[in-house]
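All protein chains but one are shown in place.
Letters A, B and C mark the chains in the order given here, with residues in each chain numbered from 1 onward.
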Amino acid sequence: MGMTVSPDSQKAAAEALVAAASGIDGVDAEVAERSSGTNPRYVVVANASPGSWRTLAEKLYSEHAVDHCSMVTGIHWPEGDAERKWEVVYHLMRTGVRDPPNENGIVRPVIVNPSKARGASMPLELEIHVHLPDSTTPSVDSVQDIWVGADWNEKETWDLVGIDFDGHQGMRRVLQPHETPKGYHPLQKQHHLRYHGFVEMYDDAQGFMRKPADVGKIK
Amino acid sequence: MTSSDWLDVAGWSESFSNWSMDNVHDVLPSGDIDMQVTIPSTWAWPEPITMGPIFNMQSGFASIQPALESFMHATIMCTVVFGMMMTTMLAIPYIERKFIGRLMDRLGATTTLRSLWVGESGVTAGEWWNQLPFGMGAPIGWVVNALNSTWGNSHELETVARVNNRSYHGYWFLLPGFFQAFADFMKFATKEHIVPKNADKVVFEVAPVIILATTIMVFAFVPFGPHIYAANPELSLLFMMAIFGIAPLGVFFAGWASNNKYTLIGGMRSAAQLTAYEIPLLITVLGVAVLSGSFNIIEIVDFQMGQDEGNVWNIFLMPLGALLFLVTMIAEVERIPFDMPEAEAELVEGWWTEYGGIRWGLMFAAEYMRSYAACILFALFFLGGWEAPFQHTLSNLPAVGGIFSTVFSVIPGLIWVLLKAWLLFAVFVWIRASLHRVRTDQILEFGWRYLLPLSMLNLVIATILRLQFWTGGPWDLWVPAAVTLVSGGLFVILAIDEDEEALEIQRRPYSTQAVVKASPGSHRK
Amino acid sequence: MAEMWISMGPQHPMTHGLWTLKVKVDGETVVDTEPDLGYIHRGVEKICESRDFTQITTYCDRLCYASANTWSHAYIYAAEDLLEVEVPERAEYIRLVAIELQRVASHLMWLGAYGPDIGNLSVMVWCLREREMMMDLLQELGGSRMHYNFPRIGGVKRDLPYGFAQRARAKLKLFLNRIQEYEALFDESTVFLVRSQGVGYAKPEEMVNHGVTGPNLRAGGVNYDIRWAHPYSVYSELDWAPPVERSSIKGADCYDRYRVRVEEMRVSASLVLQALDKMPGGADTYHEPEDPMILAKAPSRAPEGTTGAHHFEDSRGESMFYIAGGGEGRGKQPYRVSIRSPMFITIPYAAKCMIGYKVADIPAIMGSFDPCIGETDR
Partner (left out) sequence: MSYRANTGHPHATPNFRNLVIRPMWMTLKTALRTIPFVGRLTILKNDYHGKPATMVDAATKERVGSDHPSVGQSFAPDRETSQVMPFVERPVTVMYPYERLEDLEPWLFVPGNYNGRIGIIWETCTACKLCIHACPNDCLHMTTEVRVNVLELSEEGDEWHGYGSELEEGGYAAREKEEYDAIAAGFDLINAHADAPQQYDFAEVIEISGDKATVRWSDGSGIETVDSTSLKPAEQDIVSGQIDLGRCMFCGLCAEACPFESFFMTNEYDGMSGFSREELWMDASRTRVLPTVHQERVDMELAKRAEKEQKKRDRKAARAEA
C-alpha cells in the first residue's frame, strides 16, 4: 500500500525538533498543521534572527539530521515595518537518506517505510524565516558549506533579489546575463512589470518598426 | 581456366581499341615521307649537311601502337568501371533510407491505438479499387478480401493501414526516391564553399582531395565481374589494401586544418581508430589470401568458384574471418557503432564540421563509396564474387541442371556481385539501427585486445586449412562442413544462450579506466 | 595535448535545451567543468507577482515544457495550501491520472533523447511513438498537446471525457508491452552497457547534500520519494512503491539512472490503471465542468501575511512552490512566488560528476540526469 505517514508521530517528531530549536536564543519555532490533498502534514515553522541563523543551521544539520536544503527564497518588503524590510525563507528537509550498505561487493538498497518511522528518523519539512532590517545591502550568513545544495539557490537569490550571503564563495550572477549592471535585482518591488495594466497599444513594443543599427553601413 | 561469362567488357574494349588503332594505322599514308634537307658545302663547312628525317607514318605509328592501344583500353575500362560504380552506388543511400525507415519504424505512427476510433463513426479507409472506372476494380477487391481473410487478420474493425490510393509517387518498382542521392549531390555542388578564418588553408583544401582520390583509386583494383576491372595487377589485393589505408591521413588533415576544437578531437579520434583497425583488417585479408592461395582478387574468386568443378565459398571455411572483416570494415568506414569521430552528441559533425558545399558533398560521397567498396570486397572475398549461389551443384543436377546452367550463363557475374554487395550494405544499416556508439578508448581497447588476437587466430586457421587439408583441387566436402559446424556451435554457445550463474551474482564490473572520484571542489585541489 | 576550454552550448545536441557547459579538456579527459545557465530566464516569478491565482497556472505549464502537468499541479497544491481549499476526492484521482500520464510522457521524452545521446537513433522514434499515445490522452483532458492548463484551485478544469478510461487502459497496456522492446535495445546491448555502467558515479548522501532528488537520487539505492515520504494527494491509497535501483559500490551511475526511470514508467502506468479502477464515482461517469464532485469553491484572495508552500515529486526531482499572499488587488495577486527547480540544482552537480571522465561521456552523464532547461531558468 502507499505509505500513510502517521500524523501524530509526525507531530511528535516536529514538536521534539521545535523544542530543540527554540533552545537557541533569537529563534522561536512552532509546529504548523498544513493540509496536502487528503493527508495532514506538520511543518516546523521557525523565525530566526540574522545572528542566530548560522548556529541554528549548524545545530539542525549536525544534531537533527536535517540533510537537505530544498529552497532559499528572498523577499523584499518595502512597506513592512522597520526591522522586517527583507526576508529570507529557508525550506529544509530531513530526508533520512543514508548510503546503502555494501555486502561483499553487492549493494543492498535501503527501503524505508515512512509509516513506521518514529522520532528522529521521521521525514520532516522545515520553514525558517530570517527577517532583516532595512539596508541597501541586506546580508545573511551563507550555509553553502553545510548544504552544498543551497549554493546555487543563494547565487540566484542574490542575483534576483539582492540579498547577499556572507561567506559565500564564487558569488556571481547565474540567471541574468553577466553584464547586468551592479545593483540591478529585478525581484525588488521598486521594479514594476511594464506591460501588465500598462495601456500601451502599439508603439512598436517589439521594435519591429525600428531600423537595424547597421543600416547603410557597408557590410 | 579462369571463370568468364558473356559480359566480356575487357575483351570488347581490348578488341575495340585494337580494331580502332589498326584502322588508324591503315588510314595513315604508307609511303615514306622524305623530309630531308641538304645544305651544300661552302667555304665555312666543307661537306654538305643533310638534316631532317625520312620517316614512314605507318611504321612510326606501328611502333607506338601497342602503348596507344593499352592506354585507350585502360581509359575505356576506367570510365566504364567508374560509371558503373557511381550508378550502382545510388542504390546504397536508397537501401539505407528505406530499410532504416522500417527498422526504426519511422514510417508513420500506425501503431498507436488511435485507430481504436475506427468504426465508432463508421469511417473505414476507402477501398481504392472501387475508384477504378466501370467497376473494373471489383475483382481486385475480391482478391484482397480473399487473401486478407486467409493471411490477413479478421475483418471486423480491422486496424487500418493507410490504404487510400495516393501512390502518385510511383509504385515500388518505379523506386520512388531512388535518385534522391543524386539530387542531394547536385544540391551540395551548388552550396557555398566557406573556409574558416584562420584555418590552415592549404591543408584544408588538400584533405578532401586525399580522401576522395584514395577512395576512388580503391575501385581501380576491385573487379566487378570476371572481365570488368580497371586494372588487374598480379598483387591487386595488396595495392587495394594499401590505398584503402591512406584515407585516415586525409581525415586527420581535415580535422587539424579546420581550426575548430571539435574537429581536432574528431580528427584525432578518427586517426587513432583507423590505425587501430587497419592491422586486424590486413591480417584478416591476409588470411583470405592465404586460404585462396593468391594475392589477385580475380584469382581468389576463381579459387572459390573452383574452375568449373565447383568449390566452397570462403565464408564457410573462414566464418571467423568473415565476422572480423565485417567488424573491422564498419570501423574503417566509421559507421555506428564505431561512429566516434563523427559523434553527433558531442562533436556535432566531427572532422566534417567546417566543410561545406561540394567538398562536404564529395567527402560524404567518399564515405558511402568506402562502405560500398567494403561491401563489394566482402562479397568478393567471402561470398564467391560473381558465382551464383550453389551454381555448380544446381547446374549439375540430373534433370533440371540444363535449365539452371543456361540461366546462370545468361545472367552476367556483375549482377551477383551487386546483389551480394547490396545485401551486405543492408546488414551495415541493420547494425546502424540497433547498436549504440562505443567510446573511443573502448573502441581502441576492443581493437587491440580482441580483434588483433582473433585475426591472428584466423590467420593460423587459414594456414592450417591451406597446408594440411587442401589437396590441390576443390575442398573435399567435410572440411567446410566441419569448420562451419564448429564455428556455428561456438557462436551459439558464446553468443546466444544464457549464462545463468553470471546473472545470479548480478555483480556489475566497473569501467575499465581508473577514475578520480568527482567530489565538490576535488578539481580545484 | 595542452588543456583547452571547449564551450559546449548554448546550441548543442548534448544540452537538451539552451545552456552552455564550459569543459576544460586535457586530451580526451575532462578536467574541469563550469555550467552557464540563464539563457531562457523569462522571469516567471516576477510575472506571477502581477497575475491572479488562476492565471499563474498557465505560466507554470510553461516552466518545464516536457512535463507541463506536473508543474502546474505543483503550483496548484501550493496555492491550495495558501488559500486553504479542500479538494474533492474524485478531483484528486483525476489529478493523479493526469500527473502520472505526464510523468510517463516526460520519461519517454527523456529515453528518446538519451538514445541518440549515446548513438542509437531508432529508440528516439520508438519512444516518441509511445509518447504520442500519452499525449493523445492528455489532449483529451487538457485540450492541447503540450500545455494543458488542466488543474484549477480546488479541483480540475473538466472531468474525464467519455471512453477515456477504455482508451487509457488499452494504451497503457500496449505501452507496458512496448517497454520490453526498449529494454532489448538498451539493457541487452553490450555497447550501451559498456557506455553507461561505471560512468558518472554519485553517492546518495552526497546527492542529498547537493540537493539532487528524484530518480537521480533513487538510482543510488535509496527509496526517498516525496510521494512516499511526504505523501500528498491520494498516493497513499494506491498500491505502489518507488522504484529503487541497486547501484554499484561507488554510487549511482548512468545505467542506474536509466534503470530507475524505466521502472518508474512502469510504476506510473500501473498507478494510472489503479486510479482509473478506484476512481470515486466510477471512471465512466461524467460530471459537468463546474460540478462540486470535481471542483470545490475557492476564495480568490489571500490576505496579507498568509503563506503557502508544498513539496511535489516532479519527474526530474523535488519541485516546490512557496507563495506569500497579499499582493496587489487586495490580495487577488500573490506578493511573491518562489519556485524550486530540481534541475537548477542538479545540473551544477552533474557538471561536477563529469570530472575525470572522457569527452564522449559528457552527453552520457548529462543526458542521464535528464536536464530540462525551461524549469532551470524559470
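In this text, a residue touches a chain if its C-beta (ideal position, glycine included) is under 8 Å from a C-beta of that chain, and two chains touch if they have at least 3 such contacts.
Bear in mind that the values here come from a model prediction, so they are computed numbers and not experimental data.
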item: Contacting the left-out chain in the complete assembly, out of C:D81, C:E245 or C:E313; value: C:E245
item: Hidden-chain contact residue, picked from the options C:D32, C:E183 or C:E205; value: C:E183
item: Omitted-chain contact residue, chosen from B:L103, B:V195, B:L249 or B:I358; value: B:L103
item: Of C:N149, C:S233 or C:S319, the residue in touch with the unshown chain; value: C:N149
item: Given C:D277, C:E304 or C:E328, the one touching the chain that is not displayed; value: C:D277
item: Missing-chain contacts mapped onto subunit B; value: 99, 102-105, 107-108, 110-121, 123, 125, 140, 143-144, 147-148, 151-153, 156-157, 159-167, 169, 171-173, 176, 430-431, 433-435, 494-499, 502-503, 506-509
item: Missing-chain contacts mapped onto subunit C; value: 51, 54-56, 58-59, 61-62, 122, 126, 139-140, 143-144, 147, 149, 157-158, 161, 163, 165-167, 169-170, 173-174, 177, 180-181, 183-185, 187-191, 193-194, 197, 243-246, 255-256, 259, 263, 277, 282, 284, 289
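Going forward, only the chains that are shown with their structure count from here on.
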item: Centroid distance [mean C-alpha coordinates] between subunit B and subunit A, Å; value: 61
item: Distance between chain centroids, defined by C-alpha means - subunit A, subunit C (Å); value: 20
item: Between subunit B and subunit C, centroid-to-centroid distance (C-alpha), Å; value: 46
item: Shared-contact residues (touching 2 or more other chains) in subunit C; value: 210, 246, 248
item: For subunit B, residues that touch 2 or more chains besides their own; value: 506, 520
item: Footprint of subunit A on subunit C - complex, ascending; value: 37-38, 41, 43, 45-47, 49-51, 77, 80-81, 84, 86-87, 89, 92, 203-205, 207-213, 217, 220-224, 227-241, 244-249, 307, 309-311, 318, 320, 322, 324, 335-336, 338, 340, 344-345, 348, 377-378
item: Sites on subunit B touched by subunit C in the complex; value: 100, 103-106, 109, 111-114, 116, 261-262, 265, 269, 336-337, 339-340, 343-346, 348, 432-442, 506, 508-511, 513, 515-520, 522-523
item: Complex interface listing, subunit A residues touching subunit C; value: 1-5, 34-39, 41, 43, 67-71, 73, 75, 89, 91, 93, 95-100, 102, 105-112, 114, 123, 125, 127, 147-153, 156, 160, 173-177, 186-187, 191-193, 196-197
